[in-house]
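The complex appears here minus one protein chain, its other protein chains still in place.
So, subunit A:
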Amino acid sequence: VSSKFHNLQEMQHTASLVTKVFIQRDYSEGTVCRFQTKFPTELDNRIERALLEQTVKTLNSYYVEAEKVGGQSYLEGCLACATAYIVFLCMETRYEKVLKKISGYIQEQNEKIYAPRGLLLTDPIERGMRVLEISVFEDRGSSGSSPSSSMSSCSTAR
């Protein structure tokens, strides 16, 4: 990869956005929140397949945990109903707790894996849970690379 960033701040100051890749939702199991694990071809020479697949699978498992219908969610639902839903004003729902964990996980993944490769994951909640947005950055310092040749310059640098 021609661009090596050491942290997110450095990337955001010295890099220019080339493109955004979107990983869409996978509805094969219904309306539960799940993202496709199919690897986008635009990222072929930016990141190893296994890493991205692992990230998406972990995110999917977090969403499964958030939307799990089981003992705890029934308890929460019944308690809320019994108090005419006033309890939601003072209590954080289980879904919100898991969303915070997801946020932390994405931040950690960005710092450790994606920023050094010039990529940035956006938390799906900021995109209405429709897509997992991956921003692809290119170092502004790399000479003469117009947007159209950014991909080919990456592949030659490898």
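Criterion: a residue touches a chain if its C-beta (ideal position, glycine included) is under 8 Å from a C-beta of that chain, and two chains touch if they have at least 3 such contacts; residues count from 1.
Here is the rule we use: contacts and distances are computed from a predicted model.
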Per UniProt, the name of the complex member that is left out, chosen from "Exocyst subunit Exo70 family protein", "Mediator of RNA polymerase II transcription subunit 9", "Palmitoyltransferase" or "Histidine-containing phosphotransfer protein" = "Palmitoyltransferase"
Ask   = Residue-wise, where is subunit A in contact with the chain that is not depicted?
value = 16-17, 19-20, 22, 25, 27-31, 66-69, 73-74, 76-78, 80-81, 84-86, 88, 93-96, 99, 125-131, 133, 147-148, 150
